[in-house]
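Pasting a structure below so you can have a look.
A single protein chain has been removed from this complex, and every other one stays in its place.
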Amino acid sequence: MPQMRDIRLLGEPFLPGALIGQFTQANPGLGGVCTFVGEVRGGIGVEALELSHYEPLTLPGMNALADRAFARFDLMGLLMVHRIGMMVPGEPIVCVSAAAAHRRDAIDAVDFCMDHLKSAAWFWKREKRRDGWHWIEPRTEDHADRARWGN
Amino acid sequence: MPQMRDIRLLGEPFLPGALIGQFTQANPGLGGVCTFVGEVRGGIGVEALELSHYEPLTLPGMNALADRAFARFDLMGLLMVHRIGMMVPGEPIVCVSAAAAHRRDAIDAVDFCMDHLKSAAWFWKREKRRDGWHWIEPRTEDHADRARWGN
Amino acid sequence: MTIRVVFLGRLADIAGTDAVELALPEGQIDWDGLLGMIGAQMAEVVHAETVKLALNGAVLPDKAALVASAGDEIALLPPVSGG
Partner (left out) sequence: MTIRVVFLGRLADIAGTDAVELALPEGQIDWDGLLGMIGAQMAEVVHAETVKLALNGAVLPDKAALVASAGDEIALLPPVSGG
């Protein structure tokens, strides 16, 4: 069965529901779909968030991550969409969705991709707070999360 | 912050996208939402699937599972919707969605609920194949999946 | 003076019905009494450790400790097959 792959960087807001609906339709016969949607958190003093990337590395890096997910898990399809640019609280930043015959592959693939996107993908994030812009470095937990997968 | 909980047994087909959209709206300020949707698998000779339950145990059991998920993970909201009755391939059987400030809680809560729904919830499943109806017992992997959580 | 016995999953196929009302002349019934009233084939199947019993919606830790009275509902629960 052909594998369905949809890896994108988006400069404009997106609706996860629309992406996931199309993605699920494109994977007939699946057993389960796991999806994670990350949003800009509200209520913690963040007024805006800007994600920058380096074109020659970022999209190839996401595709290489997808290659590894397909090699590691038994997947029918993988969707990985990441925002770049300026966002406000409540806006989706990232949507990863994996379709598989069995739920364990779908859930683990999403977990794997999110852990690597968080600490190993070529994105730089800064947050605007009342006192101005602050660059964000990965949290210790993010490195620990990635280490679970043996790299 | 109040926790949002939506636990349901449904006798009719449902659209996961509609449930998840409402659920996400009901949890402002979240950091991430993880969702798993299980469907009746197609292409493996299953013509129909029937899920039966025992009313006095099934819904209380799902609520007790939700209690445990809220106690174990730092969640803002949890949606757990399960079909009962007759279904055909491609129809959603189960939708579990967890909203949290941090992705690890959201992903792990979905993983936890699915493992327990698969092997410990009060559902009985039978599949109609060309040669008639067959009762399905849990797979060994389902028990192993649940054992990961220490019970 | 009856109890209701509900058969779940494949037990309903064996019973040929989802539930029966059993007459309870003595007003109470224990596990052995129940086995004697549901037929030899069903008795053998539900004797297996994997079959659980719920009395009025609560699963008993030990089904052999069953004591049911008129008006109660007993459910016989084979292994679940999940979501």
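Each chain gets a letter, A, B and C, in the order it is written, and its residues are counted from 1.
Throughout what follows, a residue touches a chain if its C-beta (ideal position, glycine included) is under 8 Å from a C-beta of that chain, and two chains touch if they have at least 3 such contacts.
Please read these numbers as outputs of a predicted model, since none were measured by experiment.
Student: Which of the chains on display does the removed chain touch in the whole complex?
Tutor: Looking at the complete complex, the unshown chain comes into contact with A.
Student: With the missing chain put back, one of A:18, A:57 or A:86 would touch it. Which one?
Tutor: That would be A:57, which touches the missing chain.
Student: On subunit A, where is the contact patch with the chain that was removed from view?
Tutor: Touching the chain left out of view, subunit A contributes residues 38, 52, 54, 56-57, 60, 82, 93-94, 114, 117-126, 135-138, 142.
Heads up, the rule we're going with is that only the chains that are shown with their structure count from here on.
Student: Averaged over CA atoms, how far is the centre of subunit A from the centre of subunit C? Could you give it in whole Å?
Tutor: 50
Student: Where the centres are mean C-alpha positions, what is the separation of subunit A from subunit B, in Å?
Tutor: The separation of the two C-alpha centroids amounts to 23 Å.
Student: Distance from the CA centroid of subunit B to that of subunit C, rounded to the nearest Å?
Tutor: Result: the chain centres lie 28 Å from each other.
Student: By the touch rule stated above, which residues of subunit C touch at least two different other chains?
Tutor: none
Student: Two-or-more-chain contact residues of subunit B, please, as numbers and ranges.
Tutor: Subunit B, residues with two or more chain partners: 38, 114, 118.
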